[in-house]
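All protein chains of the complex are present and in place, except for one that has been dropped.
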Amino acid sequence: MTHATAAADLMRPPSPAEPGAGVYSNKLGMWVFLASDVMFFTALIGSYIILRFGMSEAWAAPGAVLNVPLTGFNTFLLICSSVSMVKAYAAIADGKPYFLRPVAGKMLRDGGLKFWLLVTILCGAAFVGVQVYEYIKLVEHGFTPAGYREGSLIAEHALADPVRYGAATGAMYGSTFFTMTGFHGFHVTCGVVAMTYLYFTKVLPEKYSPQDYRGIETIGLYWHFVDLVWIILFTIVYLI
Amino acid sequence: MSWWLPPAASTFAGPIDTLFIVILILTGIALVVVEVGLVVFLVRYRARPGRKAFYTHGSTRAEIIWTAIPAVTMVALGLVSNHYWVMMKSKKSVPANAIRYGVHAKQFEWQMSYAGADGTLGTDDDFMVRNQLHIPVNQPVSLTLTAEDVIHSFFVPEFRVKQDAVPGMNIVAWFQATKAGEYEIGCAELCGMGHYKMRARVFVHTPEEYTAWLAEQAAAAQGGE
Amino acid sequence: MTSVAHARPQAHDGAHHAPMSFWQKYIFSTDHKIIGIQFLFVSLFFLLVGGLLAIQIRWQVGFPGTPMPLAGLLPESMAVGGVILPEYYIQLVTMHGTFMVFFAIMPLLVGVYANFLIPLKLGTHDMAFPRINMWSFWLALLAGMIMLAGFFVPDGAARAGWTMYAPLSARPDLSGATLAQQLWCVSIVVLGLSSVMGSLNYITTVINHRAPGMTWFRMPLSVWALFITAILGVLALPVLQGAAIMLLFDQTIGTHFFDPVAGGQALLWQHLFWFFGHPEVYILILPAMGMVSDIVANGSRKPIFGYHSMVFAIIGIAFLGWIVWGHHMFMSGMNPTLGSTFMVSTLLIAVPSAIKVFNWMGTMWRGNLRFHVPMLNAIGFVSMFTIGGLSGIFMAATPVDIPIHDTYFIVAHIHYVLFGGSLFALFAAIPYWYPKMFGRLMSEPLGKIHFWLTFITYNLVFFPMHVIGMGGQMRRLYDPTIYDFLKPQQPLNEFISIAAFALFAVQFLFAFNFIWSLWKGKKAPQNPWEDNGLEWTLSNPAPHGNWEKVPNVYRGPYEFSSPESPNSDFLPQHVKLPTDRDPVPAPPPAGH
Partner (left out) sequence: MATTAHVRPNYIMIWLYLFVLTVVEVAAAFLSHIPKQWLILILIFLAVWKALLVALYFMHLKFEPWRLRLIFLVPLPLATILVVTTIMENF
């Protein structure tokens, strides 16, 4: 393949006298991609805001339909994975590729890239797992992308307490909730897959060094962005 | 065929046609400047042996001129247009004395509803006529446009009236016909297979005719029940 | 992500490679030039598809109810006894618009020329991310195939207009198509992905991979335009993707985004579509403008008039393009106050456009004009785009838009800007950079005949559409003779149709010229147009990896007839005059 030329070009410094973005191309490219992803989520989140504003009837009260404690835990997982990601990045920048480092005779004081990235992957995977579980439970109870399924538990609740359960807005609630969180979950899944791939092809074979850890920094940016989107989603979908 | 906008038959036609001509003149000038200029340049500055082009990187003054002129023209055009736009489309501009009709669009027909004997729309004695809108001449009328299934668009070329009917919305359109007669209503928004045949008619009556028609219809509607 | 993340750094420069198999070299290639050429063939194919659909449209509108020649080939669900059915007609219109916009013009301008020109004109060996680039092509092809598949599924192709207005597009019971509507959405999502991948590549390459001395304001206007276009692409297409996904969900998993019955909003689709859609039409014109600028300067043997304002005009058009989308929705029931603001912002676009048009004229003024085929088509572009742009002013003025919205006046506008604009620019660009792609020149005499015949027939087709539209003929209308007030116009419709068949036929001159020249064209000298761009420092066709060593750049790209080069009327960017100093090498980017 033409990998050789490809890689050669990635390392080609920006032209003299014109410093370009001042960062290497992978990172620049990732930032451009994230900008475009902002617009993608704008379409989804924007539609949610617009549709919700456009309805005169009340939306279901926070926590009425959704399991907020469970998702709160999930939010916690994602924040943890973000900090472990940045720890992984710091570790390799400092030249620490290992799992655990004995400090003062004890293990587990300060992990390296292998440790922190593994934590990140596990947290991310757990997040997806919890979300899948949440979806299954919601659909079981009758909350679907089409709204409150007729004859289901939630539909009964909505009949009994139309205001708290937003009986009139259930269809839009379902549409927007599943689309937004679903595509966020899809982003998380992509991130987990990508990190796992890197883990086996690059991290375990110790291909990263303090001289070059572009892969980690780039995937890290993506990962934090996904966290950032979740922060917004959690607030506007679950709490408001 | 007319090679121009269809014959005018509403009070909107005056301003719209005038504005059309104004824009035609403005853009016509721009067009002539560009096209004639191009042709002249092509002939005068065609390559000939031994000639060299005049070396210049531009002229700030010339550029300021041809930036400023369009800018001023466009802002002026915007202000003038906006005046008539507000008059034609703003919800607040519907005259208080306008007669109200309901126009309900569905695949592929227009259902016009009329206030019955009591003179107000939305009551029990309303009656509906399919694909026929009957209105009096020289009287503002306002249509409440609704749609059953998909988006349609109410279009009467002679009146210079066009307004989409959108499911889930009640959109008000108003106009005042100035010539009695019969006109065609077209559907201007693709609404499915039968879009092309979603045709209806407007009948613009003299006041006497109109009252007569109304009485007849109301009676028929009453009798039918 | 993986492909971004895992390329391995190797500290070496220059072009060197092991011999490659045919598959590596021409099919799964990561070379930007091969990818550009792949895009070229594929999008010319889709252009042909769009053209074939167009002549069927014209047959029906010109001769409604008359059996169409060869219509016997179509299945009963499309044409019965050779007469096109209404449901097939709206498929034709929908797919014509879709193919032309998304699969012909956009890939021709961006896929082909951003790929081909950016590295060559900036002086770099390849794109920043060659493999992402390859994916961008294959996804575009996949998207096109999915779209094309629509014609072959049982209930026929998508049929809600290329704008796919909901709820018609969301409800199979109302549109009559189920699978094809979903295929449309899937195809657009894939295409969006392809476009984003391509665009982020172009942006990164332009920012980070310029040759030494290639400063921002020494970049050719084509590269500037393609760069700004890429920014539009990266920000606009995801919005369409999001909208298409919501539409797809409405169709498949029962969501109700655009379904008013359950609280959705029909106008939401229009807002999202046009928020993408208007930047999209500038994606379709800016690269054309950029390439025309290069060609006009070359043909005039003069520096481009007002280079800096040309750059700022591109940026201005792109910026204003984001705040005008509502001009497609003046009659949609949108809040009229919004209509006022959208009108003003739309009218303002005439200002940067005026700068461009007048600066092209300024470039030709007192030039030494060479009428090679690219130049002829570039001049055609300037004059025809002006007509299309000026008709935009009628529609931008809201009261005037009332009678002409959704009539053939709009159809005339579309084709003046897209055919008269974008396609003429491509008829200029294709022969211009043909030698760089294939090492041969396209035939000049044939090209000139093609230009004149196209120019004439094209105007005969599309100019009368303004008249038809003023007369009130609606768009997407299967049979205009249904309406009494349109009947008198039918002879003109017939005239347009006949001219359209001629226009279509004339395009085969181009096709013939293009294909014939691949093998039989004249071998191109190194710099056939005597141009200044870096790409002409390479042999024809440009070799894999481009340069052994990238040349230094000493000046802008438009130094024609400069007093500094008394012996020739051009002065390439890489030529070092005694007064020029070498660019200083900057340190490599931080940390690596």
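A few remarks follow.
Labels for the chains are A, B and C, by order of writing; each one numbers its residues from 1.
Everything below uses one rule, namely that a residue touches a chain if its C-beta (ideal position, glycine included) is under 8 Å from a C-beta of that chain, and two chains touch if they have at least 3 such contacts.
The structure presented is a predicted model; accordingly, all values stated were derived computationally and were not measured.
Hidden chain, full complex: it touches shown chains A, C. Within the full complex, the residue among A:32, A:60, A:138 or A:155 touching the omitted chain is A:32. Where chain C meets the omitted chain, the residues involved are 231, 235, 239, 265, 267-268, 271-272, 275, 322-323, 326, 334-335, 337-338, 590-591. Although one chain is not displayed, its contacts with chain A can still be listed: residues 21-23, 28, 31-32, 34-36, 38-39, 42, 46, 49-50, 53-54, 62-63, 68, 72, 75-76, 79-80, 82-83, 85-87, 90, 93-94, 210, 217, 220-221, 224-225, 227-228, 231-232, 234-236, 239-240.
Heads up, the rule we're going with is that only the chains that are shown with their structure count from here on.
If each chain is reduced to the centroid of its CA atoms, chain A and chain B end up 49 Å from each other. If you average the Cα atoms of chain B and of chain C, the two centres end up 31 Å apart.
Once the centre of each chain is set as its mean CA position, chain A and chain C turn out to be 35 Å apart. In chain B, no residue reaches two or more other chains under the touch definition.
Across the assembly, chain C contributes residues 264-265 that each touch 2 or more other chains.
Chain B makes touch with chain C in their complex at residues 1-6, 12, 15-16, 19-20, 23-24, 26-27, 30-31, 34-35, 37-38, 41-42, 45-48, 51-60, 62-63, 66-67, 69-71, 74-75, 77-78, 81-82, 84-86, 88-91, 107, 145, 149-151, 153, 155, 157-158, 160-169, 171, 184, 186-197, 199. Chain C makes touch with chain A in their complex at residues 1-2, 4-18, 20, 24, 29-31, 123-132, 196, 199-201, 203-205, 207-216, 234-243, 245-246, 249-250, 253-257, 262-265, 268, 271-272, 545, 583-592. Chain C meets chain B in the complex at residues 86-87, 90, 93, 159-161, 165, 167-168, 171, 174-176, 260-261, 264-267, 300-303, 305-307, 309, 331-333, 336-337, 339-340, 343-344, 347-348, 350-351, 354-355, 357-359, 361-362, 364-371, 379, 382-383, 386-387, 390-391, 393-394, 397-400, 402-403, 405-407, 467, 470-472, 474-480, 482-485, 488-489, 491-492, 560-563, 569.
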